[in-house]
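Got a structure for you, questions after.
What you see is the complex with one protein chain gone and the rest in place.
Labels run A and B following the written order; every chain starts at residue 1.
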Amino acid sequence: MKTLLLTAALAAGFAFSSHAQTSAAMSDAEAFQKGTFQGATADLAHYNAVYQLDSDDPKLIQQTLRNLSNALEDTRLKGKITIELVAFANGTAVFRKDQPYEAQLTALKQKGVILAQCLNTIRERKISKDELLPIISYVPSGNGELIIRQAQGWALVHP
Amino acid sequence: MKTLLLTAALAAGFAFSSHAQTSAAMSDAEAFQKGTFQGATADLAHYNAVYQLDSDDPKLIQQTLRNLSNALEDTRLKGKITIELVAFANGTAVFRKDQPYEAQLTALKQKGVILAQCLNTIRERKISKDELLPIISYVPSGNGELIIRQAQGWALVHP
Partner (left out) sequence: MKTLLLTAALAAGFAFSSHAQTSAAMSDAEAFQKGTFQGATADLAHYNAVYQLDSDDPKLIQQTLRNLSNALEDTRLKGKITIELVAFANGTAVFRKDQPYEAQLTALKQKGVILAQCLNTIRERKISKDELLPIISYVPSGNGELIIRQAQGWALVHP
């Protein structure tokens, strides 16, 4: 009997979870029509996001770092989000010693942000690790990292 | 006995679901090789997508609105998709009263699309809500919204 209840609860849990998501989307849409929508509700215990940086445009780099900080400070996510910044292709500029981002990146690392550089890019472009900040880590490929992270349930942000 | 069957069915359901997804991807790949692939199959009861707009380039804004309409009209999704358009950074332009998008946005709202503006952006850029269309809603941060929506299972589209 206990088993039956547990099983039924379990089954109901999944049905509820799926139904709840559709309902949540619909009630957000209704709230928006009424003018009372104030953003999606963050009811999970923890969130993860991977930020993609593949441009060396200083404006876009600054916007990416600012966006990332805004996500860390969003009242809905503060204290319960892990973020990884993945740089590849031209985006490698953000980690170069001769670029002006070291202070911002160090501050982000102190807040727990993972700083990851694509190894494929530095191999293809013959960039030495000595040209990049020592505070970063390396991943086999930036694209592989984006794909595996999403399969793990991480959100993607590409400013 | 009933319990055992229910439990087994439940377990099989999950195994099937995971296996089915891998099989679906593989049979789509096979169909493509044979020249018979016609697009992914939409077998869910409902879909949700969040559109990211962070540019004030008029061409990109128009493309985003057109893309969004195409998704609403896609025969596979029509009548079973909820879409939220999230504007932040330069993308705030789409919601400005002095820009030419009011008619298109009103039509999208009538079709159920949620129109959401990042509060961080207007605070940082000292933009008054009076400068923006009254038909929109506000969210704490555009990036937080993108992250929470994806964690809720929404698809991301960034034209």
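As a working rule, a residue touches a chain if its C-beta (ideal position, glycine included) is under 8 Å from a C-beta of that chain, and two chains touch if they have at least 3 such contacts.
Computed from a predicted model, the values in this text were never measured in an experiment.
By the touch criterion stated above, the residues of chain B touching the omitted chain are 3-4, 7-8, 10-11, 21-22, 24-26, 28-29, 32-33, 35, 37-42, 44, 47, 49, 63, 67-68, 70-71, 73-77, 81, 153, 155-159.
Take chain A: the residues that touch the chain left off the picture are 2-3, 6-7, 10, 45-46, 48, 52, 54, 82, 84, 88-89, 109, 112, 114-116, 120, 137-154, 156, 158.
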